[in-house]
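Shown here: the complex without one of its protein chains, the others still in place.
Letters A and B mark the chains in the order given here, with residues in each chain numbered from 1 onward.
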Amino acid sequence: MLAVLAAVPVLIAVAVRLTNGTRAGHGPVFLDRITGNGLFVVLTSLVLCTPLFLPLTVGVVSGDTIAGEAGQGTLRYLLAAPAGRARLLLVKFAGTAAFTLAAVAAVVLAGTAIGLLLFPVGPVPLLSGDLVDAWTAEGRILLVGAYVVLSLLGLGAIGLFISTLTDVPVGAMAATVVLAIASQVLDALPQLDWLHPWLFSHWWLGFADLLRQPVEWSSFGSNALLQVGYLAVFGALAYGRFTTKDVLS
Amino acid sequence: MKGGPAAGGTPGTAAIETHGLGKRYGSQAAVDKLDLRVPAGAVFGFLGPNGSGKTTTIRMLLGLANATSGTASVLGQAMPRALDAVLPRVGALVEGPAFYPYLTGRANLHRLDAACPYAPTATRRVRVEEALDRVGLGAAAGKKVKAYSLGMKQRLGLANALLRPRELMVLDEPTNGLDPQGTREVRKLIASLAHDGTTVFVSSHLLAEVEQICTHAAVMRAGRLVAQGTLEELRSAGQAKVTILTPDAGAARTVLARLGLVPGTVEPVNDGAGPAAVTAVLPAAAVPAEDIVEALVGFGVRVRGFSVDKGSLEDRFVELTGEGFDVAR
Partner (left out) sequence: MSRRWVRWMPAAAMPAIVAGVVLAGPLQAQAPATVPARTAAQVLALAVASHPQPLSGTLEETADLGLPQLPAIATGGASSQSGAAGPAAGLGQLVAFLTAPHTARVYLDGAGSQRVQLMDSLAERDVVHHGTTVWTYDSAANTATKYTVSNPLRPGAATGGLAPPSSKPVPGVATLPPMAPHDANQVPGSPVQTPAAIAADILKNLDPGTAVSLGANVTVAREPAYSLELVPRTAATLVAKVTIAVDANNGMPLRVTVQAKGQDKAAFEVGFSQLTLAAPAASMFTFTPPPGATVTNSAVPLPQRSSGKTLDGGKAPVSVSGTGWAAILQAPAGTVPAGMTSTPVLAQLLQAVPGGHALSTSLFTVLVTPDGALYAGAVPLAALQQASAAR
């Protein structure tokens, strides 16, 4: 899965390289800037991956956490070891978080590498039109990466909870991914604007605020708060469910 | 954690004790009002036909499933509550082995051992190798588990239960899928564990196996405990049976009936050409066997053979759990 994610920036960069760029306003954001500056490969990839590829992989990994062990039968041996139910849950969530970090790192590293390889790199224009040097820009990109990782933690917690509900890992994965998509669909409906700030995907693309000059931290803060809220609620639900559940697989 | 294998071995104390233990799945009682007592140091056979609730009981004892009623204590501590203190001292094989197919047998054991926070890391490598050798998997330990045969997986499951010195082993059908050598090895293994003072709780439906290795046994039927005690007690509680070989089956039945026995069906021997076999259960309080022969002869019945069988465990088992082949529910 990490390899697939790392392939996204490579594909983008190669495609842009071969077709010699696109005009502004066509295709995903930042795509038209790549020819001018290789660092935009990472940003374009993150814009593309954040709504779909990354939630997909996080959904698969988090949905598999408990249900995968249950489906395989290894859950009963882990619990008889005894691994401790709360401890197992914590370890599984830490694993999901580590995977999320690795997934985003794969995109960022592959994107930076291919961008350096195929395109010139220099001072980067931010959304506000101001230029920052390449090092500052790489710092901002890492910040964006951290933001994306943070954004996906809530989904990880949801996946963990769903995973405790069933012994069929595929079901848990599918349910988690479907939720991630449904949340974004709801977020796009203006009629439901009262609901939007409560959707875990609401701030997913808010990392653009880190590319303004000066950095706008409010969305980082709101996002962190929202994700911590989801983490707390679904973590508690997962705890309640998993520590009272009969392990019959 | 108390390490010594002899720690659970004080006679008179119970390694497992349940009171009114019950588990319902919806409307069905998989285990009902179970009062089980496994003495420390015993090799305890847990018998019962398919679906009688053996695995369900084991799951409750290990804290995997919550009892819907009753209490259970394992190694003297109340069970789901003292789970963290009890389970490190218990080795378990529950409803067949399960492993990560893409890891080697050795890596699987490392992983399962690491799952327990109380397992000493320093000795892990040595303990894993010892356990693998003990079940004869030393040579195949580097193979991925997906390439294991059923019996190899079963052995690996046993190795997992043997990773640390245990005070209690809970083995759910340990010989399932093993070849004759494997079965013998398991018997030896259990004997050596018992020798070291470990209490062994084996669920099985293989009576011969239980008769060979167990000191105690309990019989389940449709979720209820129908008998428990030492093997000797169980066998003797079974009713003796008298069998008479005679060409005069009708007369023999009459005599038996007069003596207060209930004759069973007449079974022809040698396709009806020779004498027939007449059987009757012989309750302990009934007339002595020699009086029966005397009465038969006195009545002119030609007795060609006479035997009193004390009752095998199998008879006892069938007697307790019913003749039918179909599972109860």
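Throughout what follows, contacts are C-beta pairs under 8 Å (C-beta built on N, C-alpha and C of every residue); 3 or more make two chains touch, one makes a residue touch a chain.
As the structure is a computational prediction, the values presented were derived from the model and not from experiment.
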Identify the residue among A:29, A:181 or A:224 that touches the chain left out of the display.
A:29
Among A:3, A:18 or A:188, exactly one should touch the missing chain; which is it?
A:188
List the chain B residues touching the unshown chain?
66, 80-81
Please give every residue of chain A in contact with the chain that is not shown.
24-25, 29, 32-33, 36, 47, 123, 125, 127-131, 188, 190-191, 193, 205, 208-209, 212, 216, 218, 229, 232-233, 235-237, 239-241, 243-244
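Convention: only the chains that are shown with their structure count from here on.
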What is the distance, in whole Å, between the centres of chain A and chain B, each centre taken as the mean of its C-alpha atoms?
52
Complex contacts: residues of chain A adjacent to chain B:
72-74, 76-84, 87-88, 244, 246-248
Give the list of chain B residues in touch with chain A in this complex.
59, 62-66, 83-84, 87-88, 90, 92, 94-96, 98-101, 112-113, 115-117, 119, 160
